[in-house]
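Of the protein chains in this complex, all but one are displayed in their positions.
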């Protein structure tokens, strides 16, 4: 494996092998698998789970990692192309990325969406420009439009809780959040649930429909896997018989990049906070998933988050296991 | 060992085994003991020795660790219970702690006292609330009222310098410091010296007596171990025949949580800076201990700190060895 950027780059067999390996590494540790191997970790955006779980994953496999982020005591990183660097930043990303990559056997890069231009973010322009600078194996640790480590962990979580693939009903719901957030998690989660063959409903208010290209990609994946993709702004219909609700806030797509218009839209939507009443017509044991961090009392009520439906901690731990599988295939001696 | 929170949780035999193991690991390294094992380190309060020594300890035993602190480029951590999270912080400690713990075989947590309510701090309410969120093995890396890693390192240091247990005279002295500091080190150090069977004198000015419960716990430990506990504000009497003076500043307990009243009290006490004159009637080779960091010329004079009495660097290094012993017992294959 030379890169891990999008579940769509892998066949069903490859994904199942990764999921199986993730589970095996949990019960059968391999502390020698990556001895002396180095993972470079470049965080251009904040992180907690990704930061912690990748470090832990490398240690468990006998290797190690180092972290670079612009908030550290480094010289400041310029990202704009073609600029005369007479300002504060002393280093350009065009050197920083290949240098950091050169110290590792692979590099993980996190760079959130700019959220200025929807087409650019959907095309993952910024992340691709970074990847073009290197020829090392790389891992997408969340880009403008992708979060494959989260996706693999989520798939594993659905399996762990025996949530049906074909016939399983997956609701991807928008929720209120005071800030406009990236599309990476909702877009790639939608694809993942569809790819798993589930019946997926995107529940979102007016102005927050996912982009057509995102919906279409998911529909094609669902068609191939025996699932389906729908969208609605009707909560009751969406939740009917749901096995799992995956909650995440995201930016308005009709006002993408327009902070004021987005804020105006979302200010009316403060009632989109998932509470127990949402589950009235869902499956009795309908699960609550969220990639975290999650705002208590804003995105989800405390009783739901702290109650038996919530599998968010299990889901977060699976990040480490999924990444161990990826790293094992990417850097292992059999790789 | 499932937790390391308080020396009082361990029998004399267990403590001696830990001390013996700490010494053995210094001379007989075991770089395979914890291979592939991960220690999660959560620092809610600043640190240098703890931060460095735990990382070094895990490497020496063949494992590794990762560090999370709110000053990193993470999303901000909310600690208040029951709050509607519509402010700056995007993640609640109720998710952060179990998630971070889930990536490790054990977790170390540091969370200083709030210093608002003495009863709450004495009961270690905040630390216990964090620990209640997890079922992973954990290590107290300094809480409101405990600092067991420091205590074990100090016990080891007393042994290393052949300072007598029964019959040894240990002075725990308050010193001037411009800020009100926590009670964790003085309270747990007092217990430790008493538990070791020493004759302990707490030397402190009016308004800085340690809380009754702290004194009583130490007296009970001294009774059981053949030592004694006294307190005084008379320096000359306290230092008479002392084998070691352990210096630390702490908050006023009569004005606990009242910054202005505390400041007013301590402003009169600037002369409580340990200099060579303090040792006039002590043992000739009376040692100077301090957990560090220490303010030169404020808490202690430079000649004492840089002179032959001072064993603070040895004491700081023992932090690593003591923690290696704890980690070995907690995470080792024989554990």
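In this document, chain identifiers A and B correspond to the written order of the chains, with residue numbering beginning at 1 in each.
Assume a residue touches a chain if its C-beta (ideal position, glycine included) is under 8 Å from a C-beta of that chain, and two chains touch if they have at least 3 such contacts.
Please read all numbers here as calculations on a predicted model, not as lab measurements.
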By the document's definition of touch, the residue of A:64, A:164 or A:257 touching the omitted chain is A:64
Using the document's definition of touch, tell me which of A:23, A:98, A:205 or A:332 contacts the absent chain. A:98
Decide which residue listed in B:36, B:64 or B:137 touches the omitted chain of the complex. B:64
Decide which residue listed in B:5, B:40, B:53 or B:157 touches the omitted chain of the complex. B:53
Logged for chain A, residues touching the omitted partner chain are 35-38, 40, 63-66, 68, 72-75, 78, 82-86, 90-92, 94-96, 98-100, 102-104
Those residues of chain B which, in the complete complex, touch the missing chain: 29-32, 43, 45-49, 51-53, 55-56, 58-62, 64, 69-71, 178, 292-298, 302, 306, 312-313, 316-317, 320
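The rule is short, and it goes like this: only the chains that are shown with their structure count from here on.
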If you average the CA atoms of chain A and of chain B, how far apart do the two points sit, in angstrom? 40
